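Only one protein chain is missing; all other protein chains are in place.
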């Protein structure tokens, strides 16, 4: 095939933090390993601070740097807008980009409020009618073990799923003398563990099962309510002062959910999201218990999937540790030979592959803004339930 | 030491099912490996069916068989009454035995209702004043890994415990065509997964932390509401008929709890008990997350304890898989050389060691009937909460 | 069934150390859980030191104590002689017992030399003609996971086995200031890690595969050649003196073997036995790699078996962690419900079950003295090979 004749897609990325680094790697690497029908070109990176965004541009390898995202919305060379900013600016940028005819990839959570998310989903609907695509960046859907687990579920290998266990365990707040940061301030972060990492657990369960969390009973807790303020220097390297700031977000969230539809219709799920699970660094774990089988996944061993086949001969049953690095597993045929692990950021290459594939094939990518809106509604329902003594709360509007 | 001069303790055991077999093994083996200050003698086994109890007597190695438990209450050769019957007869037997001056070891759960449990605890209090000992058979407290974990907690190695995760996962109801049994009938069993296995999770957390579950928010679910009735032959070997019976107990239970006192004061715990966790045979798992460390235990690997020391040098932290078979670990110096595993029933030998030790030393063994009553109250509170939309419910009377 | 009419088998046990404790537990417990066709009765325990053997008698629960093993050979009440002494007395006792018409269970290794082992095997052959049974105590054959693995092999689930990996890793000599003991003195112990634990690895591989180690290339090493002598008090509790004794046995042994016959015909095996594998307490590990599948076992997780089915669908292959506690697994239906672990000493109950079963059914138990002799020949061949620069050495006489 003659690669030079392929169409290109001009990409602009807004934001240059952790997610900016991850998305840049996705745009850079995906075309090197996957045969895309259009070649994404890393045109413009956008950030408010001119010096910093120029530094990010050079480091991440974008052609141009801009300080105003409206410039890329107007730029005819830009086909895709990739939004990696904090949640409070998602709605404004995404809606403007969609209205301007740009395909939009928006980091999770879709927004900081249900209201914003609803407006974004409406804009996506309107854009869809004009062939404009939109997708939310729940990147863990693109971990091969998850993709393969989903296939097992869809093929009926688990039968009727009755129970779901989903936790996202981190421990970076274990030390009570760790500093106050913007992530612990509700006015800036919107939410704590619930929205930041709990959202991943919700999306993953819904993705794997094809079901929706219909009602929830939730609890939120803040274990350490005051933390040392950093001195003048802002950031993790700042010096802790004797003053203390007030933590206004949840440190941990628990909720029980009843599911509806899909393979886990009428199932019950238990969820936990926490930053206080001492020793657990990034343990997003999902276990599905079905009438014919079960699967278990732990992001801390992301290249493995545990599968239990309850239809195997008695005496031979057990959880099979599948090392998900074979050509039969999603995306893996394009990477390395059998048995060679991939890492965290590969999911972002897969995200690019699927998003570009949807654009070139004229289909709608998943997760959609509607999916993102639904997650937002679940988060809001958990917060409402927690505020009302854990009473059962529907997630539907 | 001259063993022949040791005092003896005459033991009567009421019941001869699964727990009867386990307790018999405890009484038989404990004196062979531990140097007890009094030697228990397996005098009398009691059961209602004369033929069956005689068969059990011969198989388990008791001297005599009786069909009426009142006979052993009156027997001056009996010092200890060990109650292994279903929960509905615990109160009557235990109270009579205590009043007759017999030391009582009573299987868990202490009773089928809070009311019964309260009367048993009162009887135990009264008996204690006369030097009569009583203990509930939460045998998992005597698994060496649990004993060692508790020591780490008490020594402050976990710091302040903020989070507790406790699940008891089994899967013997996964097959929806499995037969109806008395365990699924509320009038006989009192409760389903909650009381049967959830009780273990509650006791273990309270034992490890020295804290109490103070309030709970719970959910119960029955996934399969009708199951085939067995034919004429009662028991697991019976033939399934076409008639179906109604399941009236919970298949699974979830609850969130707030703890008070002890090392987990103000901690939040999440609990699950289920018989539908496909592939999990006997997975009683407890994880405690503290400010200085964490421990994790899984009964499916009962000779191991995972310990995380958050005060270890950065870069070297991780969960240490301690194989709990060393002389430094509780009870283990009396068994085999380093690295040799013990099994399920060893905990019953340990129970005998501790109960006999309490009797000979004149101290009160744990868990007490008060502890058992408290577990009963937690179970009742979970049921109440579940019936009232998961509202938070205190466990105190 | 009327248990009282069952025949009995009078048992005498010679020796009362670690193996004496383990065997006593086997004799005591087996009839309580298994329905044997004859009931073993723990008649006589034999040891040279009158006071110690009397203490062991009381502790282990034997009827009588004797100081001369010849007395039990002559005793008409004794049907079975169970030899738990160090290897240097095996031949004399076993041959005398067999000639006197006693069934003999002899601890491994069968003897301290090939010559002795040959005479024992001859005596066993002669006795067999008269209906007298003999068996070597390679107890790990009776671990349920091993029994189940063997069945998988025999059923052809592994296809042709091409490679074997077998190691027995312990670490109790890691500390170079640990004391000198008789086990490190060749004149007393005969051999070091090779004969003590390497013998188990050899037997297990031959048992699992039905193949024989035909030729070997071996290496022996003594890492710490001098160790502190203990002071006057003999035993582990003695005080280390400044004098040092010479270690005259191997600390570790490695050998490569070519197999013949059975399921691993023409396979190559690698073996290691060591007391210096820091952190490994009792890691007897076997892995078999076949054309259709593989199994892996580790005694440190003795209730688990890893099974890989290379005929499973591509993408679903992986090692399945079978928890070997189900009724389908060897011996397990007689113990506890599903998911309940057994421990180290249960293998000795299984040994009793199989030995008594062979006696009552008139069949020959395994492993036979011929099997034990063969292991002895392998050990001798490894030593010869090591002495001759690791040259390949046949194990056949």
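By letter and in written order, the chains are A, B and C; residue numbering begins at 1 in each of them.
To be clear about the criterion, contacts are C-beta pairs under 8 Å (C-beta built on N, C-alpha and C of every residue); 3 or more make two chains touch, one makes a residue touch a chain.
Note that the coordinates shown come from a computational prediction; the quantities given were computed from them, not determined experimentally.
Asks: Looking beyond the chains shown, say which of C:175, C:226, C:243 or C:364 touches the absent one.
Replies: Only one of C:175, C:226, C:243 or C:364 touches the chain omitted from view, namely C:175.
Asks: Among A:313, A:343, A:362 or A:397, which residue is in touch with the absent chain?
Replies: Of all options in A:313, A:343, A:362 or A:397, contact with the hidden chain holds for A:343.
Asks: Since one chain has been left out of the picture, which residues of chain B touch it in the full complex?
Replies: 148, 307, 314-323, 326-329
Asks: Which residues does chain C use to touch the chain missing from this display?
Replies: Looking at chain C, the ones touching the missing chain are residues 158, 162-163, 165, 167, 171, 174-176, 217, 219, 221, 223, 252, 254, 256, 266, 268, 270, 272, 274, 276-280, 287, 289-291, 293-294, 308, 310, 317-319, 389-392.
Asks: Give me the chain A residues in contact with the hidden chain, please.
Replies: Touching the missing chain: residues 3-4, 18, 21-22, 24-25, 28-29, 32-33, 55, 58-61, 170, 172, 281-283, 300-303, 323, 325-326, 336-346.
In the analysis below, only the chains that are shown with their structure count from here on.
Asks: State the superposition rotation angle between the two copies chain A and chain C, fitting on C-alpha atoms only and giving a multiple of 5 degrees from 0 to 180.
Replies: Superposing the C-alpha atoms of chain A on chain C needs a rotation of 180 degrees.
Asks: Any idea which chain sits dead centre by C-alpha averages?
Replies: B
Asks: Go ahead and note the Å separation of the Cα centroids belonging to chain A and chain B.
Replies: The computed centroid separation for chain A versus chain B comes out at 42 Å.
Asks: Suppose each chain is reduced to the average of its Cα coordinates; what separation in Å results between chain A and chain C?
Replies: 54
Asks: How big is the gap, in whole Å, between where the Cα atoms of chain B centre and where those of chain C centre?
Replies: 35
Asks: Residues touching two or more other chains, restricted to chain B: which are they?
Replies: Within chain B, no residue contacts more than one other chain.
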